[in-house]
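Yeah, one chain of the complex is gone here, protein chain that is, but the others are all in their spots.
Take a look at chain A:
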């Protein structure tokens, strides 16, 4: 069974705004029957202000499709159409405290329904620019269509390229066989031959798995605490400053994925942090923590243990 958040369960078991809005003036129908998802979003829009007064959904789909629909209707009520259109599928997923990677497309369907409803209200034609393929990379929820398109558009030729452009394959690496197959097919189609990377157990792959890309030099020199003797121990304050500097340098990478990290406490060799945003419940969290720990060990020159503290535990 899927690892659904409490919020997803809540919106599935007790969906909000189920059913069609009776005097709706905007209707968005989206979905694909073959995938088993379809959604009709009905909105009542105030013609004077463009504010969404009421929203309702009817969904044929799984638990997270129903939860995403319910969340969407709650999110858009009271917004103007322009503001509502700013909602991304990631916003819908965030509202639900995250979705499993296989289920991110449910939030995409929600966003598309909204676009379709607004287009319907404004009398516009909506172009179908969305195509979905089978999931290739489960760590980063990247599908086959995305991988193929990216290989073609950028003339990629290695698994590492694909990982750098799409993130696919950057996690557990179980999908590398599939990515190689896709590369083989795409390269053959453009008249080239796919040559796999040389076999090296300890090649640069480590840095590929931990996508914390800033090298050591990224740590600003002025924050270095000169008072620390090269061989001697750092003072507590110096240690904490260094730890914060490292976290600062990692933060942009996490924020790019809608996540963040916060330093809670340092106790001996234990560094307590809190992962927030999209990092919460992310399958990659432990890998991210491992990467942070590795960087801290390198920067501090001593062994430290990065310990995640969940939001609830922290509140206690």
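Rule of thumb we're sticking to: a residue touches a chain if its C-beta (ideal position, glycine included) is under 8 Å from a C-beta of that chain, and two chains touch if they have at least 3 such contacts; residues count from 1.
To be clear about the criterion, contacts and distances are computed from a predicted model.
With the options "FAD-dependent oxidoreductase", "Autoinducer 2 import system permease protein LsrC", "RNA polymerase sigma factor" or "Cysteine desulfurase" in hand, the undepicted chain maps to the protein name "Cysteine desulfurase" (source: UniProt). The chain omitted from view is touched by exactly one of A:50, A:74, A:102 or A:248, namely A:102. Remark: the omitted chain is touched by one listed residue; of A:52, A:65 or A:292 this is A:65. When you scan A:33, A:48, A:153 or A:199 for touch with the missing chain, the hit is A:33.
The residue touching the chain not shown here, chosen from A:15, A:98, A:259 or A:308, is A:15.
Where chain A meets the chain that is not shown, the touching residues are 1, 12-13, 15, 18-19, 29-40, 57-66, 102-103, 109, 112, 116, 126, 128, 130, 132-135, 138.
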